[in-house]
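Shown next, in structure tokens, is the structure this report addresses.
Excluded from the complex is one protein chain; the other protein chains are retained at their positions.
Labels run A, B and C following the written order; every chain starts at residue 1.
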Amino acid sequence: MIANPIPWPGGARCAVAMTWDMDADSAFNWYNKDTADTLVAAQSWTRYDPLIAIPRLVEQFARRELRLTFFVPGWVIEKYPAQIDLLATHGHEIGLHGYLHERSNEIGEDDELYWFGRGLDAYKRHLGKGPRGWRAPSFAFSKHSLRVLLDTGIEYDSSLMGDDIPYALREAGGNRSLLEFPTDWTLDDFPHYAHNRDLGYRMPISAPLRAMEVFRSEFDAAWEFGGLWISVWHPALSGRLARFKAALELLDYMRDKGGVWFARLDQICDHVQQLIAAGRWTPRVETLPIYDSPLPEFSRTG
Amino acid sequence: MIANPIPWPGGARCAVAMTWDMDADSAFNWYNKDTADTLVAAQSWTRYDPLIAIPRLVEQFARRELRLTFFVPGWVIEKYPAQIDLLATHGHEIGLHGYLHERSNEIGEDDELYWFGRGLDAYKRHLGKGPRGWRAPSFAFSKHSLRVLLDTGIEYDSSLMGDDIPYALREAGGNRSLLEFPTDWTLDDFPHYAHNRDLGYRMPISAPLRAMEVFRSEFDAAWEFGGLWISVWHPALSGRLARFKAALELLDYMRDKGGVWFARLDQICDHVQQLIAAGRWTPRVETLPIYDSPLPEFSRTG
Amino acid sequence: MIANPIPWPGGARCAVAMTWDMDADSAFNWYNKDTADTLVAAQSWTRYDPLIAIPRLVEQFARRELRLTFFVPGWVIEKYPAQIDLLATHGHEIGLHGYLHERSNEIGEDDELYWFGRGLDAYKRHLGKGPRGWRAPSFAFSKHSLRVLLDTGIEYDSSLMGDDIPYALREAGGNRSLLEFPTDWTLDDFPHYAHNRDLGYRMPISAPLRAMEVFRSEFDAAWEFGGLWISVWHPALSGRLARFKAALELLDYMRDKGGVWFARLDQICDHVQQLIAAGRWTPRVETLPIYDSPLPEFSRTG
Partner (left out) sequence: MIANPIPWPGGARCAVAMTWDMDADSAFNWYNKDTADTLVAAQSWTRYDPLIAIPRLVEQFARRELRLTFFVPGWVIEKYPAQIDLLATHGHEIGLHGYLHERSNEIGEDDELYWFGRGLDAYKRHLGKGPRGWRAPSFAFSKHSLRVLLDTGIEYDSSLMGDDIPYALREAGGNRSLLEFPTDWTLDDFPHYAHNRDLGYRMPISAPLRAMEVFRSEFDAAWEFGGLWISVWHPALSGRLARFKAALELLDYMRDKGGVWFARLDQICDHVQQLIAAGRWTPRVETLPIYDSPLPEFSRTG
């Protein structure tokens, strides 16, 4: 089922990276620039993330000796430094996730650079070094993003959805590349749990056991076929009591099934880099940009 | 799982406040100011609340000796006084819920004050005293709302979503505060049951047993970890026969599980105030406003 | 649970009126006036109703000796007369459902009268007499509709949602009234089955067994408490093979449960009229209009 199977450490059948996007109130502000200051319920809903969920997650993962990857916008690092320290001292990886959860593919190149730079500065200022990994806020990876990441020395991205296992993103016309650890909307928790007028979601809310049917089916398939399972969960959603309880039960299920490599993305990055260096495995390469411009076919001269 | 656990009376494991927002035809009028007079099916759908559901709820809760909190807009108090009396004489608490279900964070401060005042007047005129509790219609708590509530002597709010247990909202630069009894969209019945063109909901409708999976999972987690379960149900939705039957079965489930403190929010308010006064428990404090203005970061000078 | 219980014939516990809105391609044309002629897939999807589903329904209901109520727009009567004859000769009731599935509460009074008149003419021309019952297309009963219906001698309406059992609609300032047989969005099949760009539905599609959980829970509640179960199903949706199979199984379930009065709405009308005439039961009365105009409160002088 997987054309180019990757060997996981210790003969594990699959890799599980339960990653979290700690957006706090950044995304909500980005989407409601002019009114966010008066949307107090949404403020409280999004601040549940750093104030309530993050300490909970840290405590529970410590009990299970799990170290995970959290993607955090620079503005959130500045605003909630204690939570970042808590994550870091417990061995969790902090990946960069923009500055104010900007949607890079909806702003111009200059603006993308501006916000990226601000996010990077905030990260370095607080953590003392740059991040190894990046996830574009809202998955809004633009046609400029790869170059920006490469210029900064970012080693991996986890914003795209083009495979079931790691692959490489290469810059067209150059030799530079980085690793892509793909996910899919299916493993995001918004489609299952989000109902919030202020965030533009007016959808049914799934029970945790129904959402877990989705996440578990993805895990079972990864386990059977050798894939990489990367959740994109949000503390404001999946960190709430009933859902987090179900998430812990899913972790138990995974652990009991056996043969699972639980890893941070930087550990997966190390592993894949070593495989490549040792010539033991070669990633599929996707060269960006896919298109140089909007399709010329639409002008009917293409 | 809960960082600052609160002792519930009698050693109860959790508190359950099945609260109802008795909107009747107020919200529907607010959202359809110019056409509501000719949307007769929506009128009937929303008036099911006071005319059919409220007597039903009162009767059934009386049989179970349950006294609950109902949030009611002032206009609804004026329009359906008999139902308000019915609720009050059966020991239910009436909280204030605006005047015409206005969305306070979409109108200016003056308008917020105007409608709040009208709601408060209607409440006092009919009930002889002011309310102890408030829920902002549509959860649309604005940056001015806390001050408005404090000026009025409201003791608690139940519009925000920032915790699993009570916390306090303090006015910045002052000493005044009130209690917050938080809920979440997950415990609202609209995401599960609402499909109504005139109210802008075009979503699938869940079977009662599926919606109850959600509400019950929240209860089970509150029970396990010591939380506060506050439903935000609407008589026009959850007061219909099949759903209310399922709601009663959920109540039975809760009661059978044991260790549950069923309470009105004013009773929870008393309990929490006493805990604080006795120094037995200190709430987490959220100081409002969170932001003074739209984020200055967007001007790129912040 | 029902405040004003109605005695059903033969001591039945509840009444079941499986009604169908045979819209065919009328509603689709109404919503896409300028483009419907080129939306061929939607044409085929909506014409499945008269061409495929109606003969199927007639055959299967004949086998079960069930006679039901079908609401049909006048334009559909003109366009598919053979299907109307098929329904009529098998004992099904034909209720009127507008002319072109017009939304009466979105057009002015003159337009409402125009389309109503055209629908009535089409009905009388084909069926030789006027209809006893009416359902407003899209439940879009306007503030003028009651007068229009009363002027025409319509005996019952089934467009509103204000109760679980029959009630009466009385004209303000007069003595004229007719019976209302209410339903609810929950018993409509669109929220469960509709996904069609051309009709503006972009929602998940439920499996028949999941939709039946909803319809059956409503039935079980009606059965337990003495209600009136009125489905609002569409042959283009619920007449498809898998769904209709599930609908027939639901009918079997109802029949096996016992104590169910399966009836057409005209039979229910007869029954209720006789109860009233005999003084055995008095319906709750809703006087229309509920409001004379948009609420004066919005002008702040009200």
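Rule of thumb we're sticking to: a residue touches a chain if its C-beta (ideal position, glycine included) is under 8 Å from a C-beta of that chain, and two chains touch if they have at least 3 such contacts.
Because the structure is a prediction, the values reported are computed rather than measured.
K.L.:
Counting the whole assembly, list the visible chains that the omitted chain makes contact with.
P.N.:
A, C
K.L.:
Per the definition of touch given earlier, which of C:G133, C:P166 or C:P208 contacts the omitted chain?
P.N.:
With C:G133, C:P166 or C:P208 as choices, the missing chain is touched by C:P208.
K.L.:
Of the listed residues C:Y48, C:F141 or C:Y156, which contacts the missing chain in the full complex?
P.N.:
C:Y48
K.L.:
Quick one: which of C:V40, C:A62 or C:V285 touches the chain that's been left out?
P.N.:
In the full complex, the listed residue that touches the missing chain is C:V40.
K.L.:
Of the residues C:F61, C:Y80, C:W185 or C:F244, I need the one that contacts the missing chain.
P.N.:
Answering carefully, the residue with contact to the hidden chain is C:F244.
K.L.:
Which residue numbers on chain A touch the omitted chain?
P.N.:
These residues touch the chain not displayed: 1-3, 105, 136, 138-146, 159-164, 182, 184-186, 188, 190-192, 200-201, 203-204, 206, 210, 213-214, 217-218, 220-222, 224-225, 227, 284, 286, 288-295, 297-298, 300.
K.L.:
Touching the absent chain: which residues on chain C qualify?
P.N.:
25, 29, 33-41, 43-45, 47-48, 51-52, 55-56, 59-60, 75, 99-100, 114, 193, 195-197, 202-210, 240-242, 244-246
What we mean here is this: only the chains that are shown with their structure count from here on.
K.L.:
Chain contact graph: line, ring, star, complete or other?
P.N.:
line
K.L.:
Can you give the rotation angle that fits chain A onto its twin chain B by Cα atoms, in degrees and rounded to the nearest 5?
P.N.:
90
K.L.:
Could you give the separation in Å between the centres of chain A and chain B, each centre being the mean of its C-alpha atoms?
P.N.:
Computed from C-alpha means, the inter-chain centre distance equals 34 Å.
K.L.:
Centroid from C-alpha atoms only, then distance chain A to chain C, rounded to Å. What do you get?
P.N.:
Result: the chain centres lie 49 Å from each other.
K.L.:
Which residues does chain B have that touch at least 2 chains other than itself?
P.N.:
203-204, 206, 210
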